[in-house]
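As you look at this complex, bear in mind that one protein chain is not there, while each of the others sits in place.
Note that the chains take the letters A, B, C, D, E, F and G in the order they are written out, and that residue 1 is the start of every chain.
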């Protein structure tokens, strides 16, 4: 039986000597509030991206192309150059940026509504072309921004605004598994599906993002990161339940793991993890 | 050594008793010339479709939705109801028709430019939805209608108007293998890739089309037929060379065969042929 | 076996014939390759109104219908005789 | 091992602390689950200006930074002490 | 007549279903989303189909397909989503398909898009602009009637207010009389008859000259069709206290509701002012409006945009009345089209100062 | 000055490259295809990039991305392809990106699309309409200059003739003077400075109020930008033998070339006729044109469509001259926009009968 | 006669629900009603406002109004704007538990959050405030409000109807009786 010790003050830095190991927002995120919901997974995912950019010392040569979704409202908080795309169109804009400035790190940030609904064609063509950019999918299985309707990635049985009894294949069709759909395309160098529902998964998210960005800078071709993010608002559940819901419902179908890695073949210790059907191999 | 016997008259029916086994255009194609090029494979493919509709006795309940490409000019020659779609949009129109008239046989006829370039998203979403329609791709690896430029299916090394030295992955990216791309989607019941470059392949084309249409009528879900067709004009070769070019270049990448068949599992003798890398197992 | 005569043969069995609507032909030659007995050949000079060379039938059709199947322009009407016709080579070649 | 006291323990090793910017917290409770020693708890009545409950720190932080990593609102600044502080249970609980 | 307190979106959805709409497809975008949601709830029970399409392009495509079978079908979005659909929306005219299109617009910046079209080539949509929920419930039904009558898309131009305001409303079916038989619809049935039907943007019917399409001919026919609609469709306009007005406000849609209040206020102060409100935006009620404005002498055109309908007002009066534009864009933070400017007091001030300016002009 | 016999498409492509265009993306559609083809041949050698995009939507997206880096970038299509791009084309104005857009139109049905836009909301493209290949080679360069100057898309409206006619042409770089520094362009360099740049349709810059976008504010700014362009861009118009004209023809683009011949023919018969040809379609040369037309008294507007520019002519003269529309759609079988009506003899007859009709009107 | 009510707060406080409850209740009372709500973004915090117009005749006002008879304020953030639109002689109620700063003169502070919490519905402060407004004005009847609480919830939130009703009643109970009658001529509309 554990027993909680008393609450201690936490509004001021400690007087005891020490150093800051995590400083509120990371360096490439401007301070202050943002407009996303309580418990939203998207800021965590985007944070991971900019932290990896910082680690790779690419802050001064990166351009992020944002889709339209809840993350859009977050984009002006980044201290990384941002190009705002229309809904679904980010991969083509990224292509234009990369072709014009081949030395830049170019990545997109798109939701499942943005990428898998409105802009499915763009990302597939970009991938098939082997375009040397990184597309990042924040997959929460709903159109968060417009009220939580079903998207093309919503898993069967998932509850959304217009599938309150759960998505039913007969009425609403089947989900698209984006990482697996892209994997067979020849232009694709790296694909990993991550999640931000717990610290372990966040750590892997960071690792795989770093690998994708590094491969882009090495000219490997198209790289793809799918991040499963919590959307308690669109899932109509409590914020605290969202990480488990993600693990139990979403990641059970959209399995976390490296889906493709053309660099793995050459490596002695490939940075490759077997897909993990539960997404919850965790210390939660 | 063979020796040709003399030419005999062939402008009139014979006087010797006999019966017509092939009567110029099939029943569901209106008589008269059409505007497609010499040696074009598309009329052969479309003929196969309407013949199978006739065999299945579905002529009076079929609606064909046409994309925009060379085949468009052929569509008014059909004695099957036709709905003309905009470039790339046929699968959505087909969805609308099918949902409004579930008893109809609904199929699309689209080129690779139409389906894999302009309308890639539409066909994938339709497939993922498990929409109970048959999409038919006439794949010649070029935009025939607009002068023979490269499409998203053009194989590496293929010569087109804008890849006169052959498609090069570095400059033009990689081809999309449409049948394989769709195969993993859960909504998909049947996929076969066929070719019309010789009589054997035409026979298989007809068989697989028939199977796809039958499965649609049985409510199996999304069915897909890809037909490799000759486009001597867009390939900038002689009409007589086109069938071999198809076999040697195109079918070497887009392999002929049944790619997915959910009904095969239940069958004792599945109507399934191993993919054929050359597409030229033939009596040519 | 029907088809063009092989040296030594005395007669061929002709199982049918084709009616060729030469005016809609576009001269692509797909039928030539498709014909198993190879009894179709293209004209060399004569052209139809659109300016295309077109196929002619030689004696020896087996009514297989392959020419019709591969022809993109629906040029062929294929007839199968109720009973095959045996054509003596001496007769037709005049040799 | 640091963290909340298990019955029988005499002292805990406190490796660091966090500064909590409660005004930007949105009360989602993700940090609560993420904290290995479980030294974060939510307020029950007090709310910030936006009306959200927010976390408080109990004695026993191990400066692991997981709260900061999972927090969608960048509420935490995590400090690692140069040398851990050993806190006697008797002292802090007053028992 | 049954009146219920309904949100505009729901009222519009109910009215559509009551008008016989049996197919709807759309993609979420505020403030159109709720109409889609209500259609999704209502249609299955009415024996119809509503699809949450994967994108706007797919939504309009599905609607196209359903309409081609003779089913009353509709789609919609906001102007931005309709911008994506422009190719389809112009070609639906060419295909002569009666679909109804809702634009639950953000602000009034889509007047040009609605009435001039952003598609290519010559075509026109029939455009109806309600200014309250009851009128919306009526006009959306009229839209189906006109679409069927003219075999042409009809657009209903709403806005955030119409989508979201709750009002007591009657959504019962309105009988606008018979529509022509859909002897062009596709059901498969004419296959094999030698005259299988075709619904096409490039071919008129089966080929007359058997071996060639004449797409050009089809395109050129559009001139006539536009002219027939322009003269055949009865334009609709509301006149409010214009009889003795010396200055007439011109506005459509929700802003007109506010301006009606402004007119009331100013009338109380003895200002001889009135309001005309075009209800059909295409065909524009040019003759009726010109008659009113010419008599009054001065028109103040108010739109929530940089000045679009004002073109049609000017074209209508051709210099025979003074036309002043007094509108501007006005948006909430989210850009949904809730306009801080739409405030009766602010508008009264705005109109007053316009009146002063006009008066000065006359004097100087 | 070097003149070569070049196909219009090639001349336009060369002129673009000479103007510094280093990015081009497009999707084939007759008669735009050849421009794309020539850009594909020219750009790699000029150190630029040309992409045969997989669709029009992707083409405009790529161009958007390239333009955001400060690269002179262009795309195009025909009106139908541009219809697909309408969402992007309107939002590019909102993002204030200087792209050049070619419409190698089929006929002249896209006047509204070009000048009013079919996108959503308030925005305007700068629109230039050449009538021969030399002018096209010049205006396409001016388009880049104006786009950069105003941070706004500029559209060049051509047609089948301009794409396909071969003429002796000079495509050398034209110096239109300096353009503002692109201090907004994205290259990554400002990342990590605390003021990383943003090029956005919804956010003006980094957030002023840090936690909320104010999209509505941005939208409302467009009114001003439109007004500044309208008054700041010098409108261009050609007048041909209008000095003593009693009737003035109005036409733009290729048809104007034919009408110039018609004017010559009729002048030989003593008819006091002239021609005005707007070269900037937006801003429309309203004042210049009104001056000419009011003096003459009668305008005959010829367009290859059901009547679109005629609106702008009427708006310009506001009733102070008689404006008659004498155009109509005219297409070849394939619908590419080769017009049987474009025949000097036929047009002469058409103008003559219009003159007769006008004369009768005056008498009766 | 049009009786305008403005409601304001931040996302998540239940402003829209309270407004809708009021409008539906009005219809139950045989009045006509119009309701228009606005909120920034669909899902996230930020300003949320609603205008309800109740009338014993047809509603004449457009969806938003410059002047209002009544106002309910659940958060101080955008309150000033709302308060400035109150008609002379009108009534404003604010949640005194949440408000920071002065709500302004003549504004009635109600401890709506406490009242609601005490009634077992800690998130239903808006309902408590609405109850108080109804009690003070007789704008709509408590019965009608009670019926409305159940009707305005989507099926998947039906479980909240009970708690909302309790908060309403508790808020109603805070006010001693109709002090500023909304409908002088309709005084029979009472609890």
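Just so it is clear, a contact is a pair of C-beta atoms (placed from the backbone, for glycine too) under 8 Å apart; a residue touches a chain by one contact, two chains touch by 3 or more.
Remember, predicted model here, so these are calculated numbers, not experimental data.
Set against the missing chain, the residues F:170, F:238 or F:333 yield one that touches it, F:333.
Here the missing chain is touched by one residue of B:5, B:46, B:59 or B:73, and it is B:73. Of the options B:21, B:35, B:56 or B:217, the residue whose C-beta touches the omitted chain is B:35.
On the side of chain F, touch with the chain left out of the figure occurs at residues 5, 30, 161, 164-168, 254, 257-258, 260-261, 332-334, 338, 342-346. In the full complex, chain C makes contact with the omitted chain through residues 49-51.
Assume only the chains that are shown with their structure count from here on.
The most central chain, judged by C-alpha centres against the centre of all protein C-alpha atoms, is E. Our note on geometry: chain A versus chain E, Cα centroid distance of 40 Å, whole angstroms. Across the assembly, chain C contributes no residue that touches 2 or more other chains. In chain G, the positions touching at least two other chains are 40-42, 45-46.
Inter-chain contacts, as defined above, occur between A-B, A-D, A-E, A-F, A-G, B-C, B-E, B-F, D-G, E-F, E-G.
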